[in-house]
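Structure record follows, encoded as structure tokens.
Note that one protein chain of the assembly has been removed; the remaining protein chains are unaltered in position.
Chain naming follows the written order as A, B and C, and within any one chain the residues start at number 1.
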Amino acid sequence: MDRLRVSTVWLGGCAGCHMSFLDLDEVLIELAARIELVYSPLIDVKEYPENVDLCLVEGAVCNEDNLDMIHKIRARTKVLVSFGDCAVTANVPAIRNQLGLKNGESVLQRAYVEGAQAMGGLPQEPGIVPALLDRVMPVHEVVYVDYFVPGCPPPADHIQAVMNQVLSGAEPRLQGAQLKFG
Amino acid sequence: MIATLFNAKHDRLPKILEHASGDKRFKILEAHMKKHQFRQDALIEVLHKAQELFGYLEDDLLLFIACKLKLPASRVYGVATFYHFFTLKPNGRHTCVVCLGTACYVKGAAKILAAVEERTKVKAGETTPDNELSLLTARCIGACGIAPAVVYDGTVTPRQTPETALDHLKGWIGHGD
Amino acid sequence: MVIDDLTEIADKERAARKRYTIRCCMAAGCMSSNSKGVKEALEDAVNQAGLQQMVEVRGVGCMKLCCQGPLVQIDSATAGATFALESNEVGPLYQKVTPEDANSLVSTLKGGQTPVQRGDPRHPFFSAQLSIVLANSGFIDPERIESYITAEGYQALHDVLRELTPKDLIERIIKSGLRGRGGAGYPTGLKWATVGKAASQQKYVICNADEGDPGAFMDRSVLESDPHSVLEGMAIAAYAVGANQGFIYVRAEYPLAIARLHAAIKQAKKYGLLGSGIFESPFNFNIDLRIGAGAFVCGEETALMASVEGKRGTPRPRPPFPAESGLYNSPTLINNVETFANVAPIVRKGAEWFAGIGTEKSKGTKVFALAGKITNTGLIEVPMGTALRKIVEEMGGGAPDGGKIKAVQTGGPSGGCIPAEELDTPVDYDSLTKLGSIMGSGGMIVMDETTKMVDVARFFMEFCMDESCGKCVPCRAGTAQMHQLLNKILAGNATTRDLQKLEELCYMVKNTSLCGLGQTAPNPVLSTLRFFRKEYTDLLMPDAFGPRPNAVNGTGHAAAGRNLAPTEGVPSSGK
Partner (left out) sequence: MAAKTLTIDGKQISADECATILEAAADAGITIPTLCHLEGVYDVGACRLCLVEVTGISKLLPACTTKVAEGMEIRTDTERLIRYRRMTLELLLAERNHVCAVCVANGHCELQTLAFNQGVDHVRYEYCFPKWEVDNSHALFGMDHNRCLLCTRCVRVCWHIEGAGTKNVSGRGAKARIISDLNQPWGTSDTCTKCGKCVMACPTGALFYKGSTNSEMERDRDKLEFIVTAREKKQWIA
């Protein structure tokens, strides 16, 4: 039996959703038999591969790098799942949108200069530190997303429910309180 | 500590009433309210009169009206901000109202507005820093037969173009440059 | 006041009539082109020429061809005629008159010549009109009640009070087939009957003069040109339904109309035509003015009533309808200016006469404000059922400078755009509704080939968004989202998915909004999508990762409606 080629991606978010994924604990072992993790912050693969069956995207689209990445992912993935509130709603990363568009500079200023305890300075490394986008966006504003798993983070049992549904060939249909934002 | 929190008084009203007693306009306003028997449903009429007398509706004036009509201040403020006609901040010495009704719009009112905005460096709804000119827009002044229309200091002027509009405003703007 | 007094006033007016009447338009359109200066100059010129005994200079209401203002027309009286209403009396029409032209115009009365541009009173713009509501407009002096009385004014009120029971009166209005001229076209007689039946000591009549549609100025013209016709209509309605207090809710943007209404109410009270015991009957009726303060939503009847009560003009759910519980929770009749102005003529000339004009389901005439990219802008009154083509091409003279008409917008922000192909449509309530537009209050904006329809849709959406009162969610948040989507389309950043989203929102806002503002806000988008869809799709960008064919709109799982299993490459557990 071919294993499902699964990837997980970490865009603009706190990695909490991945932590929650790891909270699946022993279920991970069962999953390992059924899926092949082909790309993830949890493994050491540098380039997003072709022909991915399922991708869980954590995080909002915040910078140029996220933007390029999500387009690449969409092109190489059959089923894209927004995984957690940052991907689904843009959540906390998008709070900077309230300050108005094109606020990247002032946000960095606040974080790296005004908020610095020592040696403040704007991170500037062309080609390495990606430029912030004018507006932080949830994933589905950028590319088509097939399914949504909200939650900040989605509790492990929600993730398990989704994975079970996927593996049993059903559409991942979370219901009721399993769909809770926050 | 709780007791002090609860007993804090913010008595603005006595000061306003004292100030009002020395201002003739408040007397005229009060006479107008009396004409309406201080009826609460005359609030909009009273606000019209107040704006006519004072040019705009500042907070103290609204509080005065609330007090006289025995209405909650929040209600008076809610009504005053609901209607476009009422303004809570003073206008400039001159006003220029560009009508953006449909007839004016299809005949290029947006271009007139853009030209005026560019020349005066203020956006619609704003007043120039020297307080000379307030640039406003209207949703239709019913002058569609002579579109596009612009109202300069209350005078409806027909068939305007960006050029004629700027020409009209010449005396009112640009003292700074 | 009794009937003899009316006759006496009229006789006196007729006796005072001079050989020539120079009528000078004093409605807001011409006033903005200095017609006041023209009138004063004409008076001076008459005095200088020593013609005071022969010539009257009369300020009148709207003379209709607004684009050529200020307008002046000179009539010579025929013996026995009351007014220059008969066409054979109507003399030459002068256009774009300036105060400097006064002397030469007056000199024509003594055989002189004038270089002033002459209009053609026999042009279809005038000759194809049929005036009921505007019959007095441009002829009588709106600031003098005597002038209205001479034109049979208040006769109908007298006859009604003397000869008709409220029930018979309502019957007559029903028979006439008059429908509300404010937009929706609800049968006026039925509305009156409902209010009449309501059991209450206190009832109100409200005249909705909050003409908020951008591009509409019919009601303004009626109020400025013939205010008493509205007062008389209201008084008759009040008698029919049993009300003793009326309100006219007029927009603050119409200062001239407000001034003339104030004057008219004062004069009518002075003559005892408003007040207690009118025409020595037990009928009492007073009218107060309420000045709006710039809120489009106050054209909606429940919002209007809240505003009359001095509150924020937010609408409330109906039922209960105003006819049962309206102003101050009393039964309230609300009609629009033009509806009231039709009442006295119907009473005077009979229901059959009125029902003989127009189409089967839309009786009488309708006043339209013709504006936009059209040669003759101004005010027209035509029988219901007149073809749109006749209005815009024959009467309006088509697009100026040889342009081509692309569409006609009716009904303002609640209406739609009728494409040039449909110009043969007769203008009546039902035909316009069929085309996805509405009759509305009567604004008619002509658009030519240079007009971008998506931009027009955005213009109206922005209007509705700004004018939304904010009470209900679909209107407040929905118009903002639709506006955002239209911006996105115009910026070239939208995909077919966005267009789908826009359409879906249109229907949602239409069906779920609390009041008419929200319920009709999507109409301009829907109608331009219907007739000019290509202008939208031309602006879309390709959607590389759009939904697969059977995923409707990407809403959650249910709507996506597809199973992972059939998707190639994702094996089910059974594989």
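Here is the rule we go by: contacts are C-beta pairs under 8 Å (C-beta built on N, C-alpha and C of every residue); 3 or more make two chains touch, one makes a residue touch a chain.
Please read these numbers as outputs of a predicted model, since none were measured by experiment.
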Which displayed chains make contact with the chain that has been left out?
A, B, C
Which listed residue, A:22, A:43, A:75 or A:95, touches the chain dropped from view?
A:95
Residue among B:23, B:59 or B:153 that touches the chain left out of view:
B:59
Residue by residue, what part of chain A touches the chain that was omitted?
82, 85, 88-92, 94-95, 97-100, 135, 138, 140-141, 145, 147-150, 152, 174-182
In terms of residues, what is the contact footprint of the unshown chain on chain C?
295, 312, 316-317, 319, 465-474, 476-481, 484, 501, 504-505, 508, 511-514, 553-558
Considering the whole complex, not just the chains shown, which residues of chain B touch the missing one?
5-6, 9-13, 59, 62-63, 66, 72-78, 81-82
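Note that in this section only the chains that are shown with their structure count from here on.
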Contacting residues of chain C [partner chain B, same complex]:
28-29, 31-33, 66-67, 69, 211-217, 220, 252-254, 290-296, 307-314, 369, 371-373, 377-379, 409, 412, 443, 445, 447, 451, 456, 459-460, 463, 466-467, 469
For the complex, which residues does chain B have touching chain C?
39-45, 47-48, 75, 78-79, 82-86, 100-103, 105-107, 138-147, 149, 155-158
